[in-house]
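Only one protein chain is missing from this complex, and each of the others stays in its spot.
Take a look at subunit A:
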Amino acid sequence: MTINTLSQDGVQRQQMPCLTKMERMIISMQDPDMGIKLRNQRLLITVIPHAMTGIDIVEWLIKKFSISDEEALHIGQLFVKYGYIYPLKEPRNLILKADDSPYRFQTPYYWMSTRWPASELDYAIYLAKKNIRKQGELIEYEKECYNALHKRINHTWDFVVMQAREQLRASKQRRKADRIVLECQEQAYWLVTRPPPGTLDNIDYGPERRTMNTRVQLNAEFYKKEIEHNRISLARNRVKSSICLESYVKYCEQYQPHDPIMQGCLPSNPWITDDIMFWNMNSEAVAVPTKLRVECWSFSFMELLNDPMGRKEFLTYLEKEFSAENLCFWQACEDVRHGETSKIPEKVDEVYKQFLSPGASRWVNIDSKTMEKTLEGLKHPHRFVLDDAQMHIYFLMKKDSYPRYLKSELYKNLLARAIVPQETKKSVFPFMRRQRHSSPSPALATQTGEDDGKAKNSNSVKSNSGTASRL
């Protein structure tokens, strides 16, 4: 077999949607009443029908879709770029000119298609044909491609030569006008699919994905699997969009005061004012947390656990309740899940000794079924062996300890102590105002210099130019 660039599952590949749309438009252009006006192309002796001018195409697009001149020209360009229409005067220049330069439609076989990408064998045959016709006078890059292909698919080179000769002989059977059209079509196709170096490649097929079983046997087994798969997909749980949108709105309302972009952040946004108080006040080891942060812990258990300070507070609370081992166990399980693979066996061992073995120092209360399953799994420890136990403990904490924590004195005191930071006062004195921009590009600096000539007071000019010089 040749080096087959056509993917083995060529049937399953989908045509790009934009190409399908373009095809539909091309077909609608063929309408005898509403389609494009076509003329004849005169070449010395032969007359070839079905040519149209660039301006015809643009006008038709404007009339049909009621769009502006510019947009019609742009869409027309796309047609030429993707090879649905090709120019007759300057074939190598794939642009649409809105004047009377002639164009013609491409035959469906040569339409751009992601389902049928051009193969190397085809290109080799085309180059061989061109070589024969031009008696060896190929263009530079074509010569290079030819030699490269000769090396790459050398084993079918005989076939390439044979097929090239035969295709030329077959085309000789047609009359002259058709032969000319055939050659122009083929040339246009290859100019689009194998563009000369230096021009843009119009289509990106994406990386080749070669599946393991390339040819699927369409037998009873296959269809049984398909039916099963579809049945499971049908039975999937679906939430009505009204319900899920409601909860989405609730979520947004709840979190809106906490969002720095929507609500602004106090004391001030560090990215704008260069003042890092905000980060300092919300760091892990701060004595007094901000009110927003403490409020956030009451939204969900995960929020509490994700905040290191929250986790510490919760641990203190659990110690008072004598159930701190739950949180420690949960943390240890997280460590196993997210840690290094090589250390997993020893970590799991530690966890077992500390939390799970009968008579352990910090024994956690897991129901018997989960315990049995976990102990079974410990014989062959892997990353997720403690998942069931961890989930059990997590839900235990969430249902039991967490609501009590939120009602506890500890939490309420912390909430009362929490501070609301003061917004930094914008200093009136102009030289104190530090209005730095985050991206100090020279273009921006020169532009601000220009803009300030139009409006704004002289103070901002001074401060801006000051910062620009500093940058």
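As a convention for this text, contacts are C-beta pairs under 8 Å (C-beta built on N, C-alpha and C of every residue); 3 or more make two chains touch, one makes a residue touch a chain; residues count from 1.
Heads up, the rule we're going with is that contacts and distances are computed from a predicted model.
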| item | value |
| --- | --- |
| Among "AP complex subunit sigma", "AP-4 complex subunit epsilon", "Glutathione S-transferase" or "Regulator of G protein signaling 9 binding protein", UniProt-listed name of the chain not shown | "Regulator of G protein signaling 9 binding protein" |
| Selected from A:49, A:196 or A:257 as touching the chain missing from the view | A:49 |
| Identified contact with the non-displayed chain, of A:53, A:185, A:290 or A:390 | A:185 |
| Option touching the unshown chain, where A:16, A:38, A:315 or A:406 are the choices | A:38 |
| Of A:16, A:98 or A:161, the one touching the omitted chain in the full complex | A:161 |
| Positions on subunit A where the hidden chain makes contact | 1-2, 4, 6, 10-11, 26-28, 30-31, 38, 41, 43-44, 48-51, 88-92, 104-110, 115-116, 119, 121-122, 128, 131-136, 146-147, 150, 154-159, 161-185, 187, 215 |
